[in-house]
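Pasting in a structure now, in structure tokens, and then I'll have a few things to ask.
Of the protein chains in this complex, one is absent; all others appear in place.
And now, subunit A:
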Amino acid sequence: MKIAVTSQGKELASQVDPRFGRAPYILVVDIDTMNFEALDNSGNAGAFKGAGIQAATMVHDKGAEVVMTGYCGPKAFATLQAAEIKVVSDIAGTVADAIEKFKSGSVTYTTSANADAHW
């Protein structure tokens, strides 16, 4: 199973970036093997509007089933929902911490956007 985590860097030890659409990287981690791919999100991050929509599409294309991030705006959330990707928000610490947290089962899925538009 693959999980996408918004990140400030390209490593599992990197800090989670709280912004979904505007994070510099999104790490797509296979939690069974801990293999991961670092998606460069900088092209989306600079978008004037709709950065979260693009990021959500990219995450979907990589086959992730869950997104872990800090804040997720309404358009990104709608896109993830349409793609049937679950969202865990208010995540902090490193990407590895986030994955551990997920594996331990102590996460709750978000049912709505927790940031205003333009995040």
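Going forward, a contact is a pair of C-beta atoms (placed from the backbone, for glycine too) under 8 Å apart; a residue touches a chain by one contact, two chains touch by 3 or more; residues count from 1.
The rule we apply is simple: contacts and distances are computed from a predicted model.
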Just by its UniProt name, which of "Osmoprotectant transport system permease protein", "Sarcosine oxidase subunit alpha", "Phenylacetate-CoA oxygenase subunit PaaB" or "MinD superfamily P-loop ATPase, contains an inserted ferredoxin domain" is the chain not shown in this complex?
-> "MinD superfamily P-loop ATPase, contains an inserted ferredoxin domain"
Of A:Val5, A:Ala23, A:Ala51 or A:Cys72, the residue that touches the missing chain is A:Ala51
Which listed residue (A:Met1, A:Met34 or A:Ala82) would be found touching the missing chain in the intact complex?
-> A:Ala82
Sites on subunit A contacted by the missing partner chain, in the whole complex = 47, 49-51, 53-54, 56-57, 60, 75, 78-79, 82-83
